[in-house]
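Dumping the structure here so I can ask a few things about it.
Shown here: the complex without one of its protein chains, the others still in place.
As written, the chain order gives the labels A, B, C and D, with residue 1 at the start of each chain.
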Amino acid sequence: MKKFSKKDREVKLFVGPQHPGVTGNMSFEITLEGDILTSVKTHVGYLHRAFEKLMERRLFIQNFPLVCRICVPESDTNEENYARALEELSGIEVPERAKWIRTLVLELSRLQMFMRWIGGIAGTMGLSTAPQWSVGDRDYILDLFEELTGGRIYHIYILPGGVRRDLPEGFEERVLKVMDYLEKKLPDYDDLIFENAVFKKRLKGIAKIDPSWVEEIGVTGPVARACGFPFDVRKEQPYEVYDKLDFEIITENGCDLYSMAMVRRREIDLSINLIRQIIEKMPKGDVWTPLPNVLYWKIPAGETYVKSEATRGEFGYYVVTDGSDKPRRVHVRGVSTPHAYTLLERLVPGMNISDFSVAIVGLQTCPPEIER
Amino acid sequence: MWIWYKVLYALIVVIGGLAYGLLLGGISRKITARLQGRRGPSVFQNYIDLIKLIRKRTAISHGVMFFLAPMFRLLGGIGVLLLVPIIANNTALSNFSFGGDLIVVLYFMVFGCLGMALGAADSGHPHSALAPTRGLAQMAGYELPFLLSVIGLAIAHNTVSLSNLVAAQQGGILHWNLFQYPFLSIAGLIAMLGMYMAYPFSVVMAPQEIAVGPPTEYSSTFLSFMFTGRSIFGVGKYVLFMDLFLGGATNLVEAFVKTFVLFLFVVFISNVFPRYRTEQAVRFFWTYPLVIGLIDFIRIFIK
Amino acid sequence: MEDLIKRIESIFKVLKKERGKRDNLWIIEVEKDSLHAVLSYLKDNESFKHLALVSCVDWIENNKFQLSYILWSYQKRQNLIVKIFIDRDKPEFKTVLNLFPQAEIYEREIRELYGVSFEGNPTQNEDFVLEDWEEMPPMRRDFDTLKYSQEKYGDRDSEVQKTNIRKIISDFTDEWRRK
Amino acid sequence: MDIKGILKPLTAWKRAFQPPHTIEVPNKGKREAAERYRGFHYNDIDKCIGCGTCSAICENEAIKMVKVREPQKGDSGYRPRIDYGRCCWCALCVDVCPTGSLEMTNEYVWVRESADEFIFTPGVDIIGHEEKRDKGYKKDEKLNFLHLERVPMRELDGKERTKTFAEVVLGYLEEEARREAERCIGCGLCISGCPARMHIPDYIRAIAEGDDVKSLNIIYENNPMPEMCGKVCTRRCEFECSLGHLGDPVAIRWLKRYVVEQFDDLRKYVKAEPQPLNGKKIGIVGAGPAGLTAAYYLRLKGYETEIFEAAPKAGGMTFLGIPKYRFPIPSLDKQVELIESVGVKIHYNSPVTDKKFKEMLEEYDAIFIATGLPKGMSMRIEGENHPKVTYAIDFLRRVNLGEKIRLDGEDVVIVGGGNVAIDAVRVAKRLGANSFIAYRRRVVDMPADEEEIEATEHEGIPIYTQIIPLRVEDGPEGKVKLIYGKAKMVQEKPGERPRPVLIEGKEYEYVVDRIIVAIGQQPELSYLPEDIRNKIEMNRRLIKVNERQMTSIEKIFAGGDLTNWTADAISAIADGMRAVKGIEMYLNGEISWDKK
Partner (left out) sequence: MKDNKYFLDDKPDKISYSEVWQKFFNWARAKSLWVVAYGTGCGSIEIPPMVTSRFDAERFGVSTVGTPRQADVLIISGYLAVKTLKRVIRVYEQMQSPKYVVGLGACTVNGGMYYDSYNTVNLVELYIPIDVYVAGCMPRPEAILAGFAQLMKKIKEGRADGWKHYLDNFEQYRKNQEKIIKNWKIPNYNW
């Protein structure tokens, strides 16, 4: 009788790009032994738009409609990062109020991303009520964005020198109203999701990260914080007005998906808290320092690396200028690049196939920012 | 001559069952929508979906088994529906129930699922091939508490005829098995959740994990057969559980009400839980319902 | 931070050092051959454990590729960009995979988009974002993406060209200016 | 077992009793987008000037300009056509639009079945959201990409400057010039205003980039007298500047002045390399801007050029007519030096007579006459020949030629409202007179530059308006009396310039020491031989020429104020440029009088 080798028992399976369990347009080549994964290979490139090449062909100001599309659901971080890089290289000062407004926008953006993520993580486990609620509630934040910036998803609101428009009249109250609404609804989410027995059972102990990996492979964001590492760019290297806000870094010690989920759950509270603080402390004044003539704007040669805390971790922009009116090179550090490749490859062996899509949503991989 | 009447009645029951099943699906969607804070589709949406599916063209071939599987599914559904008496001792609606119908029903229930599994495995899609293994594992899970409760009831009432079971529960609400043998009923009802692939036990049709499970490759007319089969099967199971635990029905209105309550129970649970992993689901079935059911089972034996 | 640069200078040859536009950023250029030693020293002795990014810049005028390694120290809260230049005609370098596992994917990206090969990186020749790519590596400065796109993918509206208003204005009355 | 965890989720059903928050679109009405929503474009095509800035800033090349109407001054006639297969609704075009005509409405539904229906020209193609434009993304007054405020020019103080003939305008410092040049968006509409079609955006760009030499050379491509233009040009380009619609136009004139002022000796910096002589000779009468221009560029093209000038200096009216506080002599010399350095021969103090002109006709292959308008126009009223009545042009000429005139304490009335009138009144003020202006129409109707009118205010010069001179009489104590009537403004047709009509009956008078008449000038053609003078086709008092500056007489080209109703230096330069082209074509046989 022929003995089956391990190789014979292995099944190769392709998850994505068209697969309901994959966030965004990416694919994974997984090897299965029964229900257990033995290895994974990540494939991206389905969303490659050659941003960095296109940016080298466009004026600095023309790049803003591009950068906000680099990570689709979280456009403001991109805009803010790129704007800050240009400000640094060209020496433009930003008015105080603009900084506060930027921080407000960033926090709102984080908040909507977390709301969306709730839908994602619960949705991958089949709890379709959660995405229906959270994506619906997220829409109120998008309405705020629409009112403030004129766009729901792509805001093109943060430009070098400040922000594009001042807050509309009564905007602060409406923000607070939405925050009140969310705070009222969040206990429902806790009941439905975060305290759900099945939810806990599915997430606890899954995708267990070895804390030593965090520094080794450059894991950042909630994933690192779930391992007890207080890494948060907002505190580490405060940008905009984060140094003037009062908050603590959120950490958990479980190192598994449940801890990551709880970090994100608590980040929602933190974001709401920060938004309230910002609105309370926001000063009056100008929101815009006029740029040089944008059609001919040249920035002296130099290079810089700026970063900020996206919902997924350290989002960085490496910008090189050569004194012309176009950037020489813009390289975006997509947060989830190490998460989707190096970390996932280490996490996968021994994982159940049912947990695979939960894990990729739990790590919050975002293909557009990996491939750009 | 009576056999032709029987066939006519059977046809009416199947069509009525289908209509009712589709309507329940529509209502389920509406209720779910309400929970999720939205309007939801019309309750007749499922009818429209079915009409559309029937006239979609299919251009896929994966072999004979692939085509037969939906038939098995449909047959299993019709079999279950036609064997359980909707209204016991009613000429028209007691269907083909006979002395040992409970055993045959159990067989038909597995038959449909097995057919499905064969078809899925034959469709050549790795995801849908994964689904039967999960489905069978889960079946092994829920069949245990279900069989426990069915056998327990059979022993308790000393019969394997559904009509007799129903008859034994007549005479007031407290005579229902639900109250007579509450623990067995709980085990049976939890097993029913598994049977309906309701969350948290929906490991077979797990869209985020293995595409959409067995019917991944199915489309158009075949899918409509599956759809029909599922609706009829669903109604059949509701009727079965009504007969087993809720004392059957003496008229159509009662039957509607009772099946609707069972349906609400499934909807009530399935919308607020995520899905278990396969082995977690099996483990769940083999622990809590089994243990709970055993309490009554032992009680029956002692008696 | 200046101490650190001095310490590095005392051990390695630093070709160029430059303070970034903000306080906690320094950019140093080192010799190509000593890069691994520098990174290794920074990682082990100076707590620069977090490699944020490996990037490549095409300086086509000088016929060079610049490779930048962006490091971050959690303890010092400092960013440090270590850069080297390699020859554009012979785009080869050695991998830093043994120091930073996540460099694998950044190097694969550079390999695909710039054509710089990294000796010792086992997966560098796998597809990253492109599939069946036959032209020169697309991120190189001499690759004309607009031309490529229009030739390959077409353009709906090509008959109306982008109009130069300047030209129209200067043309519209005075014949004498026309040749 | 986690009982709490199993029961808690069931409480979520309480949400089922809250009303759904679904927005019922599109079956039950339509949801309006936010006030600032960046929806579809709207363009007010009458306000739009077709500058193409939106097209320039669009990173997607979604905006292309298409011809909608005939071009005219300050309006290219092109309008943005937007391709919604490219647009990304970033609204950079709205923020950069210099007229504010481009807006975005908050409409957002655009569904089509064919891919070809996504191209439209807002304002031309009506798509249905035009009426609802009260909401949407609009230009913000403060926060946009344009720099609407001009860098102020430093000037001599008003009281200070009436005492001397020193230059009033001090010119930009380097930093100011860069800042001002930076404002230009490079649309090129200014070119439509400039008769000489100078490459304005290019040289402004060069200034902004700090390359003054490049800028100078661009300027010299079609203007050999840039410093003169930089100081006294009527700057019609600035009226067409697209930034002028919402803010101040770019100070094109001051920028040109800045560039040329940077160089003491233009000969070193201007790359003027004349081609070797080709044996053809061109004679030019009059060394005004037109003549100098023609001579300079013809010489660069290899023709031998000679200019005959009656005055002791070149420059024509810019030398004789323009007061030195506006255009000092050294500036003029600098430019003439350059022109002479390329090989242009200028014969000073050599007025052309009819005899000489006949000789010239023999000697030269072509003749260009640009003798301008050296004679003042008369008011055609009684007593105009009074000795105390002079013509402004004669007055200015005398002053500029260095005649020492003092008018201390005299009352001088200047009749007229043009630039010459204002020059005369300011010169008279500087010579010590209490001069003032009497004009037929209102101040707003004055043809003089606004800036000049403002300058009179700074210098404390009154302007009396709606005054119609009736006659001149002898006044007491050797003074002279100007009798005038008041006028009322009558607009006959809407849109027409109102006409002053005398209010009959009442008469007033000014008793002054001197009356200077500045109501226009006329040519002096006595040097032309009689047969030519009789034959030559005239357009009222000016010579008629075609678009190549050809007169009706073979070999004779004409230009400058002599042919040109606008009568300013830049038009004269343009005439010169045109004549260069015409002469070249004539001598190459491309055009001739037969085919004319």
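Assume a residue touches a chain if its C-beta (ideal position, glycine included) is under 8 Å from a C-beta of that chain, and two chains touch if they have at least 3 such contacts.
All values reported here derive from a predicted model rather than from experimental measurement.
Note on the chain not shown: across the whole complex it touches A, B, C, D. When the whole complex is considered, the residue among D:Lys4, D:His21, D:Lys73 or D:Lys488 that touches the unshown chain is D:His21. Only one of A:Ser27, A:Ser90, A:Ser308 or A:Thr321 touches the absent chain when the whole complex is considered: A:Ser27. Within the complete assembly, residues 129-132, 134-135, 138, 143, 145-146, 148-150, 152-157 of chain C touch the chain that is not shown. For chain A, the residues touching the chain absent from view are 14, 17-20, 24-25, 27, 29, 41, 43, 45-50, 53-54, 57, 65-66, 69, 72-73, 116, 119, 131-133, 135-136, 138-139, 142, 152-154, 368.
By the touch definition given at the top, chain B reaches the unshown chain through residues 29, 33, 36-42, 45, 48-49, 51-52, 55-60, 125-126, 207, 211-212, 215-220, 223.
Basically, only the chains that are shown with their structure count from here on.
Inter-chain spacing, taken between the CA centroids of chain A and chain C, is 24 Å.
Look at where the CA atoms of chain B average out and do the same for chain D: the two points lie 88 Å apart. Multi-chain contact residues of chain D (touching two or more other chains) are listed as 1, 9, 12, 15, 21, 186.
Residues of chain B in contact with two or more other chains: 35-38, 272-273. Every residue of chain C that touches chain A in the complex is listed here, in rising order: 20-22, 24-25, 27, 49-53, 55-58, 66, 68, 70, 74, 77, 79, 81, 100-102, 104-106, 127-131, 138-139, 141, 143, 145-146.
Chain contact summary for the complex, chain A toward chain C: residues 43-45, 48, 50, 52-54, 56-57, 88-89, 91, 215-218, 231, 236-237, 302-305, 307, 314, 316, 318, 320, 328-329, 331, 333, 337-338, 341-342, 371. Here chain D touches chain A in the complex through residues 1-2, 4-6, 8-9, 11-12, 14-15, 21, 33-38, 53, 56-60, 88-92, 95-96, 104, 137, 140, 142-143, 145, 147, 182-186, 205, 208, going by the rule given at the top.
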